[in-house]
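As you look at this complex, bear in mind that one protein chain is not there, while each of the others sits in place.
Let's look at subunit A:
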Amino acid sequence: MNKLLLAALVTGALSAPAFAADYTIMAPAGPGGGWDQTARTMQEAMQAEGISGNVQVTNVPGAGGTIGLAQFATQENGNPNALIVGGYVMVGAILTNMSPVTLEDVTPIARLTGEAVALVVPAASDIQSVDDLVAKLKENPGAVAWAGGSAGGVDHITAGLIAKAVDVDPTQVNYIAYSGGGEALAAILGGQVTVGLSGVSEFASQIEAGELRLLAVSTDTRVPGFDAPTLMEEGVDVAVQNWRMVAAAPGLSDEQKAAITADVKAMAESATWQSALATRGWVDTYLDGDAFAAQLEADKSATEAILKDIGLVQ
């Protein structure tokens, strides 16, 4: 019976109309991933803080979030109670998948969290610094195997940007895609690849234990708690941040948009959310309104440019 109840819960959440101020948050990914965890943490915070009485999370996995995004945009038009979690990965996925639905078709509300991409090598590697890596890359780009998440994602983009910044042809980057940070981590620890890219939190415990050497972080500022320079400091002109955001349905009035933004902001400032950030190792990069819109725009054009350079997008 429990099974049926769960099934009813999941399917019901997709179709049942929500009550006023009862949000439905779509995680356009399977249970367990970063977006799912973001959505579920939001659910917890909104309920605990009394922002919304009843929050449902639904999972629509697939294709870097574009499947969920398409479904959200077509089915929730004008619904002020529907939210979707997304992030930088979506920006790239929309381009590589030639998704018919883009972020223009939803109402982005705010950026919630951000994370630097960490550039690591196994402890036994002869690469000691970004300079060493750049030298190797210039000597023979193919001989440097980069391990990271799926093709066209933020890890791949970072690899492409680094190559481009040091005048190596980005199409020559030998990028090996793994289906998640965990699998990539195993390949790096096993010494099967030269260098690894993933979110800093993914590598944190290995760096602490001395199994991995953190060469640099991808953001324009250093990451607290990690003794590593930024790529900029190392003379590689690259600054990338992987971020997660929340968006609302298309076709909302300005008042509705303002009301949702206020709710999300209250959630992001709440003690529940802040303490969840701390335990998960997420960094608060809350940004809304025009500033967020501008950042989104800048990221979109930069991403399109580098994906073209890498050759993933025509």
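In this section, contacts are C-beta pairs under 8 Å (C-beta built on N, C-alpha and C of every residue); 3 or more make two chains touch, one makes a residue touch a chain; residues count from 1.
Throughout what follows, contacts and distances are computed from a predicted model.
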> What name does the UniProt record list for the absent chain among "Phenylalanine--tRNA ligase alpha subunit", "Cysteine desulfurase", "Acetyl-CoA carboxylase biotin carboxyl carrier protein subunit" or "Tripartite tricarboxylate transporter permease"?
Replying inline: "Tripartite tricarboxylate transporter permease"
>> Tell me which of A:A135, A:A186, A:A262 or A:A294 is the one touching the absent chain.
In response: A:A186
> Which of these, A:T24, A:S52 or A:T66, touches the one chain of the complex that we don't see?
Replying inline: A:T66
> For subunit A, which residues lie in contact with the unshown chain of the complex?
Replying inline: 1-4, 6-7, 9-11, 14-15, 30-33, 36-37, 40, 43-44, 59-64, 66-67, 70-71, 75, 92-93, 96-98, 100, 142-143, 145, 150-152, 156, 174, 176-179, 182-183, 185-187, 189-190, 192-193, 204-206, 208-209, 211, 279-281, 312
